[in-house]
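To start, the structure itself, in structure tokens.
Now for chain A:
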Amino acid sequence: MESKTEGKIMEEKEGEKCWMVASEKKEGAVCLIKERCKGCGFCIEFCPVKALEFSEKTTDKGYHPPKMTGDCILCGKCEKMCPEFAIYVKEEDE
Partner candidate 1 sequence: MKPDTYFIDGNTACAEGAIAAGCTFFASYPITPATEILETMAKRFPEIHGSYLQMEDELASIAAVIGASWAGRKAMTATSGPGFSLMMENYGFALMTETPCVIVNVMRGGPSTGLPTMVAQGDVMQTRWGTHGDVGVVVYCPGSPQEMFDMTVEAFNTAERYRLPVVLLSDAVVAHMTEKVVIPPKEELDIVNRKKPKNSPEEYLPYCPDEDLVPPMACAGEGYGVHVTGLTHDERGYPSVDEKTQTFLVTRLINKIRKNSDDILKYEEYKVDDAEIIIVAYGSVSRSAREAVDMARAEGIKVGLLRPITLWPFPEDRIYELAAKGVKAFLVAEINFGQIVYEVQRCTDGHCPTYLAPRMGGSIHTPEELVERLYGINEGKEGSN
Partner candidate 2 sequence: MSIRKSRNYFSPDYMNQQKEKDKSYGLHPLDGYLKKDRIPHIWCPGCGLGVVLSSFLRALDHSGIPKEKTAVVSGIGCTGRVAGYLNMDSFHLTHGRAIPFATGLKVGNPDMVTTVFSGDGDLFAIGGNHFIHAARRNVDFNVICVNNFNFGMTGGQAGPTTPTEATTTTTPFGGFEHPFNLPAVAAGSGAVYVARWTAYHVEALIRSLEEALNKKGFCFVEVLTPCPTGYGRRTGQKTGKEAMKYYKENSRIEHGADPTEVSLDQDEIIVGKFVDREAPTYQERRGEIFQAIRKKKGVE
């Protein structure tokens, strides 16, 4: 099931929301385990290309998780910055 409501092309499996990203060099996805997010905003603040924003929707606990709106370059900064092990990059293996 793909829907565009949460920004870029998005696919949702149980508990996990992945934004498919296809930049020139790399193909892959940025995935978010929504329920782990505590809305600290590190990923949004320190994304080098400002591809993430706070989502209007909240998690069950009332935190605003990120959503992908910009052109992600799959650099993985958000994954390294996340204190909750909530967001990570999945690269298509060539």
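The candidates came about this way: all candidates are chains of the complex that A comes from, given by their letters.
Operating definition for what follows: contacts are C-beta pairs under 8 Å (C-beta built on N, C-alpha and C of every residue); 3 or more make two chains touch, one makes a residue touch a chain; residues count from 1.
This one's a predicted model, so the numbers in the text were calculated from it and none came from an experiment.
For chain A in this complex, the touching partner among the options 1 or 2 is candidate 2. Note for the complex: chain A touches candidate 2 at residues 14-16, 31, 33, 35-36, 38-42, 45-46, 63, 77, 79-86, 88.
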